[in-house]
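This view holds just a subset of the chains, kept in their places.
Letters A and B mark the chains as written, and numbering starts fresh at 1 in each.
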Amino acid sequence: MKRKVCVVVTARPSYSRVKTALMAIKNHPELELQLVVAASALLDRYGSTINYIEEDGFTITERVYMVIEGATLTTSAKTTGIGIMELSTTFDNLKPDVVCTIGDRYETMATAIAASYMNIPLVHIQGGEVTGNIDEKVRHAITKLADLHLVSNEDAKQRLIKLGEYEDKIFVTGCPSIDLAKEVSEKPELDFDPCEKYGGVGQYINTNEPYLVVMQHPVTTEFNEVRKQAETLIKVISELNIPTFWFWPNPDAGSDGTSNALRTYREENPNNMFRFFKNMEGKDFLKLLFHSKCLIGNSSVGIRECSFLGVPVVNIGTRQNRRVRGNNVKDVDFDEVRLLEVINLQLKSNNLKQEEIYGNGDAGFKIAEVISKAKLEIKKVISY
Amino acid sequence: MKRKVCVVVTARPSYSRVKTALMAIKNHPELELQLVVAASALLDRYGSTINYIEEDGFTITERVYMVIEGATLTTSAKTTGIGIMELSTTFDNLKPDVVCTIGDRYETMATAIAASYMNIPLVHIQGGEVTGNIDEKVRHAITKLADLHLVSNEDAKQRLIKLGEYEDKIFVTGCPSIDLAKEVSEKPELDFDPCEKYGGVGQYINTNEPYLVVMQHPVTTEFNEVRKQAETLIKVISELNIPTFWFWPNPDAGSDGTSNALRTYREENPNNMFRFFKNMEGKDFLKLLFHSKCLIGNSSVGIRECSFLGVPVVNIGTRQNRRVRGNNVKDVDFDEVRLLEVINLQLKSNNLKQEEIYGNGDAGFKIAEVISKAKLEIKKVISY
């Protein structure tokens, strides 16, 4: 009898981060993949991640609509509540032997609670890291609900041990996002025209010329400053006068502030040098980053994949605060002058060394192996 | 401007455990109490805790119905989901400066998630302890969501520090349940007739004769064994042939198993020596315990209040597994022979010393003080 492994994917970045693990689970002779696509991963407005998933050859076992529209802190809470109600039905129907949740987005708590309350062993992928804001609370809370931990590096493992988890329940697999980065670093040609393939809106960008990539997500504990932060960033980038691929933020509380700032700018500056995208297939996105002069923003892609790819990153604000990072990253606050300064510094860096801080490229394989072999238990008591 | 302190009470034992703190908050010149009564604390079937709350002179700010009937693991998850949806509306309306949640029952996670996701500082009362089963997961997960920790003893404090919480956010206040125990120990007369005052069903018990008290809750990770465990316990107690006050379990998953076993026994043994109660006012319950020969079951009252009161306790099974305990407690498994043996042993013990393991009787006062003075912040990063 194969182990039934239910993975719940709730957002675009979670999918890219877990894709090679999904593939390895699907192909593992002792595992059966139950793929649940939920929350913003289903929504057109956030880039229809589900389409990429299907194009990658996965069968969707169940779709779970759970996002209450509104993008306020209250709707984030309510979305999580609905997620628990809906996912508990899903688990009742699918009867998985083990449930996997990824990372630290607010709605992943719904997966963690539904599974642990229903006595289904819970695997947490990417626990043990440190960042800032609500993600930080969510990540460690899920650690305390999880029965098995698959982490990116030794640093994360040691943190989980300090958190009272047992060493035999923690496995350093690396982060599956690095698996993709490895494939891309082995064959990095930009073999497509982003504007043509992905549409987007705004100026056409010729990728033979130098270009930037921007990806900035709102920080939910700084809810009221989101719009001002977005405006500062837009101002600085537009002064650089370099063609820029700009990615819309995730549907977190506060994303409407960012979106509105971007829309206003576009309407007032019809001749800007930006092109806006919702989403890109994972490898295409990494190729785009590989050839870019610099990634600017607060996406964890800058910390993880870009350290492996050797892409310069300007990391803004508190969102990635204390994550382990490589030499490719320079941190800066929302200060106009400093921001410009640091970006210009990074634009001059080159020949960055590739670093294996978040894995060496076989995380997906290792994850499937661990899940197929690990003893599955739900009783757990803190180690001290 | 007074600080608005919203306390969410979801069950009978949580109320007794927090009553003196509620009183102290209510009377504190710099605090305004917003008392939300939710979940099983509202329900007749579980002893209408809300009536006791009102009799104690509190004004209920809001009632939140959230229990999905069914008492399965799935309905526990769904109840939590609904709790998040409902409590987020409540917090939106009440706009508290700080939210307090108590202990580790599954539905308290709803309070913790709604508050933390809405950027309202979260106080956790009674974190840092160790027990077993789902409570253990819930308790530590809430710790990771909470911004301020009010704990029972130094042991709990040290555990929270190990869990990565900052020392200046942890306050040893003692457990408010001990405040009541102290009052009772100073004036322990059994000044009421339990059967007359609280009704209940079954045999009349004369409290001048020796009697037992039983309080056994189902353990949710042992869902399928609940009925069998209940039957074992019933068998052993009935063999003792001592009048017994028996309290119905909380509405957790599995409680129907216990309830059914009890009902079947009653119908088949009309002349049993048990009397069944849903609930008792907190002090009355402690007085009843004070004069009992022994408390049998897995209630945390045995570990906490009874150590202060010096009442012998037979603690059965895994539920209180690793909680710090006094000399009054003897642990035993669901083994018929051993159970009978250990109970008989405890029935002979006397002159137990009072121990102050969970506080010395002014916890309510200290809790109100801390909440009135503490710096309220919602950003938090693990300490290592």
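The rule is simple: contacts are C-beta pairs under 8 Å (C-beta built on N, C-alpha and C of every residue); 3 or more make two chains touch, one makes a residue touch a chain.
These numbers come from a predicted model, not from an experiment.
K.L.:
Assuming 2 chains are placed, give the number of copies in the entire complex as this structure defines it.
P.N.:
Assembly-level count of identical protein chains is 4.
In this section, only the chains that are shown with their structure count from here on.
K.L.:
If you average the CA atoms of subunit A and of subunit B, how far apart do the two points sit, in angstrom?
P.N.:
Between these chains, centre-to-centre, one finds 40 Å.
K.L.:
Residues of subunit B touching subunit A in their complex?
P.N.:
Where subunit B meets subunit A, its residues are 73-74, 76-78, 80-85, 88-89, 91-92, 106, 109-110, 113-114, 116-119, 130-134, 136-138, 140-145, 159, 162-164, 220-221, 223, 318, 321-322, 378-382, 384.
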